[in-house]
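The structure appears below as structure tokens.
As you look at this complex, bear in mind that one protein chain is not there, while each of the others sits in place.
Letters are used for the chains, namely A, B and C, taken in the order the chains are written, and counting of residues starts over at 1 for each.
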Amino acid sequence: MAIKTPQQYIDSLKDGRIVYCNGGRVPDVTEHPILKICRDWVAMDYVLNNDPRYQDLLTEINEAGERASFALMPQRTKEDLLRLREMVKLWARVCFGKPPGAKFVAKDGLNALTVVSQRVDKKYGTNYAERVEGYRDYLQKNDSAFALAMTDVKGDRSLRPSQQTPHQDYYVRIVEERKDGITVRGAKTHISQAPLCNELLMVPCRAMREEDKAYALAFAVPVNSPGVTLISAEPEVHEHGNLFDHPIAGSVYINDATIIFEDVFVPNDRIFLKGEWDFSGQVAYMFANFHRLSAETYKAMELELFTGAATLMAEYNGVERAPHIREKLTWLVMYTEAVEILGRSACEHCISEPDSDLVYPNPLYANICKFYFADNWHQATKYIQDIAGGIVATCPSSKDFFNPEIHDMLDRAFGGKAGVPTEDRLRLVKLIRDLTSSYEDILTIHAEGSLEAQKMSIMVLGDFDRYRASAMRAARIKNPKPHPLFEALPEFPPQL
Amino acid sequence: MAIKTPQQYIDSLKDGRIVYCNGGRVPDVTEHPILKICRDWVAMDYVLNNDPRYQDLLTEINEAGERASFALMPQRTKEDLLRLREMVKLWARVCFGKPPGAKFVAKDGLNALTVVSQRVDKKYGTNYAERVEGYRDYLQKNDSAFALAMTDVKGDRSLRPSQQTPHQDYYVRIVEERKDGITVRGAKTHISQAPLCNELLMVPCRAMREEDKAYALAFAVPVNSPGVTLISAEPEVHEHGNLFDHPIAGSVYINDATIIFEDVFVPNDRIFLKGEWDFSGQVAYMFANFHRLSAETYKAMELELFTGAATLMAEYNGVERAPHIREKLTWLVMYTEAVEILGRSACEHCISEPDSDLVYPNPLYANICKFYFADNWHQATKYIQDIAGGIVATCPSSKDFFNPEIHDMLDRAFGGKAGVPTEDRLRLVKLIRDLTSSYEDILTIHAEGSLEAQKMSIMVLGDFDRYRASAMRAARIKNPKPHPLFEALPEFPPQL
Amino acid sequence: MAIKTPQQYIDSLKDGRIVYCNGGRVPDVTEHPILKICRDWVAMDYVLNNDPRYQDLLTEINEAGERASFALMPQRTKEDLLRLREMVKLWARVCFGKPPGAKFVAKDGLNALTVVSQRVDKKYGTNYAERVEGYRDYLQKNDSAFALAMTDVKGDRSLRPSQQTPHQDYYVRIVEERKDGITVRGAKTHISQAPLCNELLMVPCRAMREEDKAYALAFAVPVNSPGVTLISAEPEVHEHGNLFDHPIAGSVYINDATIIFEDVFVPNDRIFLKGEWDFSGQVAYMFANFHRLSAETYKAMELELFTGAATLMAEYNGVERAPHIREKLTWLVMYTEAVEILGRSACEHCISEPDSDLVYPNPLYANICKFYFADNWHQATKYIQDIAGGIVATCPSSKDFFNPEIHDMLDRAFGGKAGVPTEDRLRLVKLIRDLTSSYEDILTIHAEGSLEAQKMSIMVLGDFDRYRASAMRAARIKNPKPHPLFEALPEFPPQL
Partner (left out) sequence: MAIKTPQQYIDSLKDGRIVYCNGGRVPDVTEHPILKICRDWVAMDYVLNNDPRYQDLLTEINEAGERASFALMPQRTKEDLLRLREMVKLWARVCFGKPPGAKFVAKDGLNALTVVSQRVDKKYGTNYAERVEGYRDYLQKNDSAFALAMTDVKGDRSLRPSQQTPHQDYYVRIVEERKDGITVRGAKTHISQAPLCNELLMVPCRAMREEDKAYALAFAVPVNSPGVTLISAEPEVHEHGNLFDHPIAGSVYINDATIIFEDVFVPNDRIFLKGEWDFSGQVAYMFANFHRLSAETYKAMELELFTGAATLMAEYNGVERAPHIREKLTWLVMYTEAVEILGRSACEHCISEPDSDLVYPNPLYANICKFYFADNWHQATKYIQDIAGGIVATCPSSKDFFNPEIHDMLDRAFGGKAGVPTEDRLRLVKLIRDLTSSYEDILTIHAEGSLEAQKMSIMVLGDFDRYRASAMRAARIKNPKPHPLFEALPEFPPQL
């Protein structure tokens, strides 16, 4: 089939899947007023792939001679990474900062499995690599939307999977091994767009020890597999189509769902890790390595939008020349551009994965970028809220604004700088409310790994030998571990 | 009448007022599903005043021999201020951090007018002071809920009221002077709980120049005055009674309304400033001086709640001993207690207003407190969100949680530390979502004056002569303006 | 003798003590060009005590009927603490922010021993309390300058005293017990003004376990005791009397010395703790409780000076109206005043020590104050350096400025705002250099306990039960530990 049309994508979702939202079972996810928001957002992947202007960027003829999403192909060069970066930029710019998730997240899980499966096969003589490739072909052939089911519900965070009480299903695990496959149980959460995808790709979210063996598990199943129940995240909005009051939340419903696996059967050819506990952490780690590109690209686009909103708001309020406003806008430009530079540099100085022919962004740079972005977000929201004023909290509904009984009085009252239509000013106010919601805050801090996760990576990846060598030379301390960059440098001060 | 019952308060609101909410005219504000949230919150003032346990703290027998709210009386001693602080603490603790607004804000406008009216009378021979006292008696007699209409809609913030285009009604102004009163026009915004009050007390929000004379205006009118239209802020919640998903937003709807004045008549005895432009800024300034006590008291109570939520969440997730979590909790304790200390100290070191017998909190300390609180809020939200995890964004609706079809699976999946009921954990998650909403952010930054306003005050109030004197002595620079604390100090180093 | 004169103090230091500085043994600490700076600074205690204008504040007739320093008496009421605060303010204002140390630090060690000795006596039947009182009498009688020897050199910070290798003297310990006393060995460091004091009061710096028993030790010895060697901190300045280039460092040399104890004998009546390891941490903790007052008072005076220097520099450079300068000055005012408020509030809300009749500042508030001060210092230095400009680093020596060959050209070149003498501008530049030295930075962070120490205290002292109770009520979670402030509050929202 190769590239699906949006309609084919929509039709593919009518498959009996079990999805709940706002207290009720959803008979058809494609027609539910709120889930439809998620549907249309995911569908943009298909809209764009079918748009001749973007097809060269977004798709590629695969080995089978069919056109397929470039996102479903492994990246092998710096240029591939930079192209992927352009793809993510396009997705993000089109969809107000949030790339539609048909492949956006799960492709990085697939790449992680491509790398790690080869390592596992080498050590244990398994044939996971072949299965992963088979699954990759399947996805390309069906142009599947697939979700990455990674984060377990976790229970008590201070305990390992097998230590949990009162039950052992806080992480997804094998409950039965059969000749033709396995049966699994447990729950995953924060699974973006899962209710609107075709497939779930399940990978572990952490390193395991031997006693957690049953949890060292990676596999794929269709969303409508028996035993799979998806419960939608509580939506931010309560109606479809009100894009005035909710320009972002009304058009992007990521629906980070919770997925319950109740004795779900997985056939052998869709199992990619089964008990090889010593590789569990590697899958999670390699996923992060690949996924850094995505996060760092779309965040830069989000900030472009964010800084634009702050700039316009300052202008609409007539305060753009106030020194403290200029200070804040300057900071926002720095923040926006630094995220772009750091993210791009991670691609420009990418790493070749030794066990495969894949490349991924420089993980030190990538973690710095992600941390920098997430760590400064709340400062940015403070600034934009300060610029925008109390109206972000107190603005009436657009239904009042467009109510003919009071429209004129509101149109007069809410004017800003002369020449700016009141309607535009209010649209911007509502945009800023959406941009600074609790939802956006949480997404920033927790999506693609927490601040602590980045800090741990940075501590591991820092080039401490180089740093130490520099300090020892200056302090005239003999370095027990001479460093190539420093050991041969001439004496300073010189003997003259 | 003296102290009203809650029911009397509710009945008093059925007066034909013109209120809009979510696109429609509200026939009866006491029965509207969302406005009712605001009604019940404001009504707590009456509930508490009638509770024998709190009557001694909250009420007082006035000069007319009737029991009246102590909030409607002027504070004349440090002890009065500390008592007022206890009142605000009680209000705030009862109502999850947000004191119900029957008198909470407007009392400070009334006090400001008490002070400034005496000054105006002295300079211009007017009789405003007497009118203010008359109005105070009226409020006590009727136990009125009254709102302070202060912030004008402002239009272009870089222009003064009389410079605005295309119309001149961005600030409320006199359009006609009559023998028996005046007619006013314009719009005010962010007027907390106005649709659920009896009276509106209108004061200017800034200093004026002579050309802005028509805007130098203070008065009071009943909410149902002809020509007054109130448009509610878009509510955070869309249904009444869902206190699980919205423990704060579902029980406190401040409804910072926009009020349109279309040729509203104000009788002479309710006019407290009319064209005396040189006193306009003083009203705004004195209001801020009095209102600082309120803001700084309830904020400390909000933080108590906030820090409690962060602590519990850490414990429920089993991460309370992780070093980075302890670091964040430590910071939150400091933040919480520093706001308490700074706010209380402003009362303990209060200022006597020379033109009247009123006292108000030390304004330098009070501004520092307010700034400190508002400037650190986003940091606090970052910390609590970091502690709580992605579930704050992705948690299903409580309707799913209580849906018997899936309750058990969710109850198992969302468990945290063993022994903590899942329901409690989810309640806390929802509380944290409410506490970190865009609405709360904006309230923190903009309510009771923006960060820039506090900075300006601090720059004016800083004791620069003392600071300079200290530095000049150390640098051995002759001080042209000898300072009592430094001029007589012994020589250092000494001649020994 | 009661109150000594400055000359008596100086004479008392000529006692054969073993002091090193800058590479050489110092024959007479009162005549050494650099140690003399420390001498004159410490002597200010005696200058002020003999100044009739300050005698009522600084001294008191003791039980023996002699005039003694109030610093040597225990504080028993809030008023005593507030008086002590005024004393520290005077000391600090006179000496450019740094209270002369004749009693400033060690008095708090004495108070700590007063408290803890009673507890030890109670448990172990010792008579330490009596000895402490005897020592207090001795100090009052001789008006001794005494230093608190607290911080051990510590070796490997991850190991306890008895675990250290290659030797066991990283903490001071008992090496021999005799009938008439003990012999001790080890080293203490950062012992402010010790080389210019009469006595050393030695207390432990941390909690001990049973295996560290030999280190659970408190005692006093004269500075010239056999076996005591004092090595001065490397001085900041290299000449005496250049107060132009070094207004602070040239007049205040705290000389935080390192003290080596080599088999020093301590007679029984000067031993205040000897092996009661379970009380070791209490001494350190109680010292901190008492000493908080000092730190938090003088820091506020330092900031007064600091903010004055920043203000004057802005004015001398003609930039005081630039928005970014005003922003920085505003911040400095807040910082300065918040330290004053927090520190004073700790005294106003002081704690009565149950095991004695002493009071000390509220430790939660005091730790918050200290942390706030130290945590923001580097921000303050950034601001003042930004205001002052590169000249702080590049200014010529005053010897060039006063060199008649080039004075006129420098006087013209380094002018600032017209009317400000160039000399004054340069004096200020040099003051700012001194205020932002590495020495000042370190003093800020490490003196009176590190940032981490404060954080640990705050975590222990936070009122978590109250915080939790508030959050549980809002989230409607049943509190297993009902809290008096919350359990009886009326229902909210009310049933109306």
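Details
The rule is short, and it goes like this: contacts are C-beta pairs under 8 Å (C-beta built on N, C-alpha and C of every residue); 3 or more make two chains touch, one makes a residue touch a chain.
Bear in mind the structure is a predicted one, so any value in this text is a computation, not a measurement.
The missing chain, though absent from the display, is touched by one residue of C:Tyr138, C:Phe265 or C:Phe414; that residue is C:Phe414.
Note that of C:Ile391, C:Ile458 or C:Met472, the residue touching the chain absent from this view is C:Ile391. Within the set C:Ala2, C:Val153 or C:Leu496, the residue that contacts the chain not displayed is C:Val153. Along chain B, the points of touch with the absent chain fall at residues 323-324, 327. Contact residues of chain A toward the unshown chain are 6-7, 10, 37, 39-41, 43-44, 47-48, 51, 53, 93-97, 243-244, 247-248, 251, 301, 304-309, 311-312, 326-327, 329-330, 333-334, 336-338, 341-342, 344-345, 348, 364-365, 368, 371-372, 424, 427-428, 430-431, 455, 458-459, 461-462, 464, 466-478, 485-486, 488-490, 492-494, 496.
Touch with the hidden chain on the side of chain C covers residues 20-25, 151, 153, 155-159, 164-167, 169-170, 187, 189-190, 229, 231-234, 238, 245, 256-258, 260, 262, 317-319, 321-322, 324, 377-379, 381-382, 385-386, 389-397, 399-400, 402-403, 405-406, 409-410, 412-418, 433, 436-439, 441-443, 445-447, 450-452.
Please note the rule applied: only the chains that are shown with their structure count from here on.
Our note on geometry: chain A versus chain C, Cα centroid distance of 51 Å, whole angstroms.
Chain geometry summary: the mean Cα position of chain B and that of chain C are 41 Å apart.
Counting only residues that touch two or more partner chains, chain A has 324.
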